[in-house]
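As you look at this complex, bear in mind that one protein chain is not there, while each of the others sits in place.
A, B and C label the chains in the order they appear, each numbered from 1.
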């Protein structure tokens, strides 16, 4: 994949978050990484979505050094970079303030797996990060946000639950590609919405039985996946 | 009805579930049966809706044997087949993860008949199935889902309440034709939505009086129906 | 106004209820009356909105006798006729199953005047009718529905609160013209929505102070109205 293709995939993922209603104003950003070249492409800061093109995407290296600098990169760049460096299989990251995922993030409430819609994409509870310390906020706010996400996944496979809710802020979502990250962000929002309404209907609702959860997750993911028209590796 | 007509009707029912907002991503499937030939047409597995045509529908026999195999059928095929074999008058089945019907399914809460909107299409409470056992999930998940729906209708006429909520999963809805099944899925979602909000407004709300419920249901269904421009058999 | 103009106004009011999202499927009907000729035009029963034209509207007299009969009139005709005969100044009636107004009707809960949006169009609480008796349901369901609305307005001016919620069913709304009735139905739905959310936020919320309510209602209605570009009679 050359840089032009990467920028095109990242631009498309950014536009997908708008088309699926996850983004209002300029709240949100998507990026992608090419693991062979170590190049990352990300949305520029504060540029309106309705006139955004692939050429506007900003390229940086995984260590944060700049490749081209027509625009400034998204102010959340350092969070994306920390996730790419810590999570090997991740090829795309999406951040939004989508309504229901943000509501759970604001309320410091993880999203349990209440149904098969959730289980088809997330193998268990979507976690909330710890609040940052005042020192972290003052000294390295954006990078510390990435670190808090990584801390929340200690001992877990980030591709089995490809999302985290940043406390008081909103969701970061990832996938093997920018397109998959955007799709996961869309599914997360719908799962958050249904979880919110389910909890109001039955406040003591427990998670889906593990056997049913894994039947759904493993039907779509991993070696034994059977869903769709092609066999997956 | 030849197979081409059946596939066209099934394709249209699948697209109707998208147009009425019941389906996001590829969550959902519709099928139809021709009772004379015993042929069933169903949505293929994991094919995007925006490029789906009648030709993509997969034909199988009521016993599950394959007629043509350009595509793999929906992974929920066996649920559809069990419903057709158990419910004589049913000509179409629709499965979605529509938001409010799925919320009730996740919360293991039946949808009571709270108003005439519900009574016009469903003569009483829409039931929730039992949770499957771990053995059922491991050995015959999709067929067991159909059996759990059939169990929930023991002693009831499935065409008087043409829907069930599968526990932790979502709604299966049916009708005399694929189009009627898609319409019933649309009405069910709106009734589920209104039931949710009604329960928050008045948690102790009881069902509609039976006389009023039946006045509405029988105005639109059965020998004495008077609604619309034609007399029904 | 000749019958052609009346049918055009009624058709437009029917279509307005669809455009403002108040109607799904064929749930709803609008009518209008010409007080000089005593003719009423109303939506036909069960005809899809997307191919409805002015010519399809059905004309009857205020006593219910048929003028033309290409189509059967709406099954709710008798409710409309009772309202026209009882409420002198009313020129149009609209019935919908709009989501939030129907939720209050299902929950048998009147809609209090919580804000100036409500007060601009409805001078006080929108009432819920009593439930009909089994004998009324069996013998004269549709006319009894109209009578229950009229009973709910004993001693009140129906043009000051131009709507009622029929218990377990949904709203009937009126105005001086079919267009005004459709507009009032739209406003009622938004007021019902905001009332529902206001009550969840503050369950003990009281009505708007009467002085503020009347300041708003009388700014838009009656002899001293000042809103808009023209003086009203």
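Everything that follows uses one rule, which is that a residue touches a chain if its C-beta (ideal position, glycine included) is under 8 Å from a C-beta of that chain, and two chains touch if they have at least 3 such contacts.
These figures come from a predicted structure and were not determined experimentally.
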item	value
Among shown chains, those touching the left-out chain	A, C
Residue of A:99, A:125, A:177 or A:207 in touch with the missing chain, whole complex considered	A:99
Chain not shown, touching residues in chain A	24-25, 27, 44-47, 71-72, 75, 97, 99-100, 102-109, 131-132, 134, 137-138, 141, 168-170, 196, 199-200
Contact set of chain C toward the excluded chain (per top definition)	114-117, 120, 183, 186-187, 190, 193-194, 197-198, 200-202, 205, 208-209, 211-212, 215, 219, 226-229
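Throughout what follows, only the chains that are shown with their structure count from here on.
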item	value
Contact graph of the chains (line, ring, star, complete, other)	line
Central chain (distance from its CA mean to the mean of all protein CA atoms)	B
Superposition of chain A upon chain B: rotation angle, C-alpha, nearest 5 degrees	90
Interchain centroid distance [CA atoms averaged], chain A/chain B, Å	33
Overlap residues in chain A, where contacts from two or more other chains coincide	none
